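Below are the structure tokens for one structure; questions will follow.
Removed from the display is one protein chain of the complex; every other protein chain stays in position.
Order of writing sets the chain letters: A and B. Residues in each chain are counted from 1.
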């Protein structure tokens, strides 16, 4: 209902703007949606890198699906447990005479493309990661790839309904040959 | 309620604005423009890295200019052909006992600064690239630099009219000594 009203208001605004070319420009008016999704994308990464399972799971819908190197995980509760399980993998440290401080794996997002259809959105973005899990705690690029996301606006809040993570350092998770972004005409 | 007041206040601010503080804050109201340009910037990079010549060319105006390491290219049609030509360079692989999967060159954008003047905009941003064109398909940073862009809103859609790509690994494409972003006062 709220979207209907918003759409009506937007239509009114457009109709009162002679010569408006909004028809050619479907994202016009989606600035608020983009701002919220960028915030969500960023919160996801803080949660991942600090292994904050609750905050990570909270970026998915109840029925959200995470498709990553570890498998396909269905539902927010299972995703929460998945992150708890990740911790062991993320926290591996060198045995023996290891550095005195823990290594820090950090993931970065960039190149966010969004297409909207009402309360649904399709997202595409790049990611890469830095790590320093070596004797000298020296940073290096330890992986990169892209995200293919589906999002839904639930109770006014954008959440992931599906996130598939492509990863170029894993032969079975690399991108296909076709641009995952569909060109709009 | 707070939003209603905000909207009303915004309406009031606009209607009363001869001497509004917008003068001190020229981007206020440009959230939609920024959202669209960030989307454009991201689509450009997906098109580049997947060598999608049509999608790449579609980010430029008909008379758009691309100024990159390969030369200065004038017009959307020539830019499309340029990307078709890039493919050969991007797809070079190791001869002989090469890895079984192709290398993946990926470009990332960050630090986007935008200044607007009606349907024209000046953009500044950083870029860097990752590559894994080596025996072990191990990622590394293979270049970085910045963009100096001019954009125009054509039929309601932001497009590049000129993109100049500075590249710190090429001695003749490095940045000058002066901050390419003009400070607003």
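The rule is short, and it goes like this: contacts are C-beta pairs under 8 Å (C-beta built on N, C-alpha and C of every residue); 3 or more make two chains touch, one makes a residue touch a chain.
Given the structure is predicted, the values throughout are model-derived calculations rather than measurements.
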* Structure fact -> Checked against the full complex, the residue among A:69, A:122, A:141 or A:170 that touches the missing chain is A:141
* Using the touch rule from the top, list residues of chain A that touch the missing partner. => 1-2, 5-6, 8-10, 12-13, 16-17, 31-32, 34-36, 38-39, 41-43, 45-47, 50, 52, 54-55, 58, 100-101, 104, 106, 108-110, 130, 132, 137-141, 155-157
* **Residues of chain B in contact with the chain not shown** => 3-4, 6-8, 10-11, 14-15, 21-22, 24-25, 27-32, 34-35, 110-114, 124-126, 128, 141-144, 146, 168-169, 171, 174-175, 177-181, 183
